[in-house]
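What follows is one structure encoded as structure tokens, with my remarks underneath.
Excluded from the complex is one protein chain; the other protein chains are retained at their positions.
Labels for the chains are A, B and C, by order of writing; each one numbers its residues from 1.
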Amino acid sequence: MTPVLILSGILFAIGVFGVLTRRNAITMLVAVEIMMNAANLNMVAFSRLYHPELMTGQVLAVFGIGVAASEAAVGLALILTIYRRYGSTDVDRVDLLKG
Amino acid sequence: MSTVLTLGEGFGLGVVAFTLVGAITTVFVLLERRVSARIQMRVGPTRTGPHGLLQTIADIVKLLVKEDVRPEYADPVAFRLGPMLTAVPAVLSFVVIPFGAPLVMRALNVGIVYFLAVPGMTVVGLLLAGWASYDNYSFLGGLRSSAQFISYEIPRTLAVVTVVMLAGSLNTVDLLDAQKPVPYIVLLPVSFVIYMATTLAEVNRIPFDIPEAESELVAGYHTEYSGFRWSLFFLAEYGALYAAAAFATLLFLGGGNGPVLPAVVWFVGKSLVVVFVFMWVRWTLPRFRADQLMRLAWKVFLPASLVNLVLAAFVMMAVGS
Amino acid sequence: MTASDVLFIIFGVIAAACALYGVLTRYLLRSIVALGAFLTAVAGEFYLLAADFVAVVQIFVYVGGIVVLMLFALMLSTSGERQPLAGSDRRGLGSLLAYVLGGMVVWATVGTRLPVVPGRLPASVPYLGRALLGGQVFAFEVLGVILLAAVVAALALVRSERL
Partner (left out) sequence: MNEPYQSDVVFLVGFAFAVVLLPLVALLVFRWVRPTHPGALKAQSYESGMPQASAPRRPFHMAYYTFALIFIVFDVEALLLFAIAPVLRDLGWSALAEVGGFVLLVAGGLFYAWRKGVLVWR
């Protein structure tokens, strides 16, 4: 089971890297989705490890996917609103204080 | 060792499925042209070969040797990916269709969700193709196609949920046994109607063919495509049409169940009848406007499918307990 | 080395490569397409881990839903440029942090002996449904509330700016 956890650690780090280094809001959302998938991978892996008959990890992964969908819907709505107000999806150009 | 065998089996059946979709497209294009001609009191293609039977063969040869044109400003990566992402899921969905009682490529335990999930990737292909072409018609066509696809996806999925509820399994093969006594079209007529109508929309047929409305959008998302890349869209369309008809047969018409004749004959016969109904509707009804199309999906089909779902669950529990 | 180990490595390499390309490329469209490929590879991993339902749900909701939503958002937020590019980025501290975090996670994982509580592995679908309506029913209803809140919030955001 360790390889799965290592893989999900690497994927999570890639996601963190994306969120920290990118300035474009859509790319940042892509990176967040990568992080969420790394977490889901962990849950499914642990579901096999501890009491596979309870399926807790898989249920959590399904919930995670549902929450990710809600998050993407609201996040992209936010990005579109920002785009229409500031003409850019670059988070550094968005200065709320000057808004 | 057995793993290599399974891999080979998958590869072989992949080749078979692709060939099957090619053959289906060849036959259906001819069928469609003849049926439409009959309905409109025309003759249709008659010149190539006896009764025009070789017409689509000639078309295929033409498509394969035609020049592959790409507009100057088109995005090269997305332009190539678009047709592939449209055609590949259409073929992939054939994996779980049981053509006879045991004749299924792979009876996945989650076959029904698989069948609904995989064609969903087509939307990405349509959007990419429309975007990549750098053409106003393509862009608009791609957006409209995908908006229509996702609008009708939900009522269709909810209609399938009622079937799963009754059958108690997500495996496509179990559906055959579950429908041994009585096919689900009798128990779930509303689901059947919703499924058929929304499927017509999903495979972009009249009266739901706004995305390719020739008089408005030239050819929609595939305006800029030619030759073999264009024919991939064509394969996807007819492959998806047959897959949807086969799935309707499986979900509501009892699949290959039937007396005397072998299951394969029953299955293919029933699904061809469904395909004929699709073609019949296409050439009989006029086209909807874009706003009518969306209103129908969200204000008629979606509420109807929700009510149908709750009612079906309620009746099932009342009768079952 | 069994077949599923080989498949695990193949899917893992594809997933990591696509994730890396997705966060590195300057082309917004390709970033989203790479996310789609990444999600498909992760779905393959789910299936290998005996979570077949989660795998198809991943394709259903992520590839057929979230990726499409992102493509729509991209197409609604370009101003006619030929190839929408992301602006300049800040590397440096962020990448250092990511390296440190990734290294720590991998180090911790390799160093830990995971206790295994074995149990019978059931066919996933019926048990998943029972778990959803059994022990997890509260979370199930909360997810309904989250979905409702998401619709209301996102619509409020989008509607606040009239075109």
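In the analysis below, a residue touches a chain if its C-beta (ideal position, glycine included) is under 8 Å from a C-beta of that chain, and two chains touch if they have at least 3 such contacts.
Keep in mind it's a predicted model, so treat the numbers as computed, not measured.
Engineer: Who does the absent chain touch among those shown?
Structural biologist: The undisplayed chain, in the complete complex, is in contact with A, B, C.
Engineer: Which of B:13, B:103 or B:268 sits in contact with the chain that's absent?
Structural biologist: B:13
Engineer: One chain is left out of this view; which of C:20, C:35, C:49 or C:98 touches it in the full complex?
Structural biologist: Hidden-chain contact among the options goes to C:49.
Engineer: To test your reading of the contact rule: which positions on subunit C touch the chain that is missing from view?
Structural biologist: Interface with the chain not displayed, on the subunit C side: 2-4, 7, 44, 47-50, 52-53, 57, 60-61, 64-66, 68-69, 72-73, 75-82, 84, 121, 125-126, 128-130, 132-133, 137, 140-141, 143-145, 147-148, 150-152, 154-155, 158-159, 163.
Engineer: Since one chain isn't shown, list which residues of subunit A touch it in the complete complex.
Structural biologist: 62, 65-66, 69-70, 72-73, 76-77, 80, 83-84
Engineer: Please output the residues of subunit B touching the missing chain, sorted low to high.
Structural biologist: Looking at subunit B, the ones touching the missing chain are residues 2-3, 6-15, 17-18, 64-73, 83-84, 87-88, 91-92, 95, 105-106, 108-109, 112-113, 131, 133-139, 143, 147, 150-151, 153-154, 157-158, 161, 164-165, 167-170, 218, 223-224, 227-229, 232, 290-291, 293-295, 298-299, 302-303, 306, 309-310, 313-314, 316-317, 320-321.
The rule is short, and it goes like this: only the chains that are shown with their structure count from here on.
Engineer: Which chain has its C-alpha centre farthest away from the C-alpha centre of subunit C?
Structural biologist: Result for max centroid distance from subunit C is chain B.
Engineer: Using CA atom averages as chain centres, what separation in Å is found between subunit A and subunit C?
Structural biologist: 6
Engineer: Using mean CA coordinates as chain centres, what's the gap between subunit B and subunit C in Å?
Structural biologist: Here the centre of subunit C sits 28 Å away from the centre of subunit B.
Engineer: Whole-Å distance, subunit A centre to subunit B centre, using C-alpha means?
Structural biologist: 32
Engineer: Of all the residues in subunit B, which ones touch at least 2 other chains?
Structural biologist: Counting only residues that touch two or more other chains, subunit B contributes none.
Engineer: Tell me, which residues of subunit C touch at least two other chains?
Structural biologist: Those would be 53, 57, 65, 72, 124.
Engineer: Using the touch definition up top, name the residues of subunit C that touch subunit B in the complex.
Structural biologist: It is residues 3, 29-30, 33, 36, 52-53, 55-57, 59-60, 63-65, 67-68, 71-72, 75, 82-83, 123-125 of subunit C that touch subunit B.
Engineer: Report the residues of subunit C in contact with subunit A in the complex, numbered from low to high.
Structural biologist: 8, 12, 15-16, 19-20, 22-23, 28, 31-32, 34-35, 38-39, 42, 45-46, 49-51, 53-54, 57-58, 61-62, 65-66, 69-70, 72-74, 76-77, 79, 86-91, 93-95, 97-99, 101-102, 105-106, 109-110, 114, 116-122, 124, 127-128, 131-132, 135-136, 139, 143, 146-147, 149-151, 153-155, 157-158, 160-161, 163
Engineer: Help me check something: in the complex, which residues belonging to subunit A touch subunit C?
Structural biologist: 1-7, 9-18, 20-24, 26-27, 29-31, 33-34, 37, 40-41, 44-45, 47-56, 58-59, 61-63, 65-74, 76-81, 83-85, 87-90, 92-93
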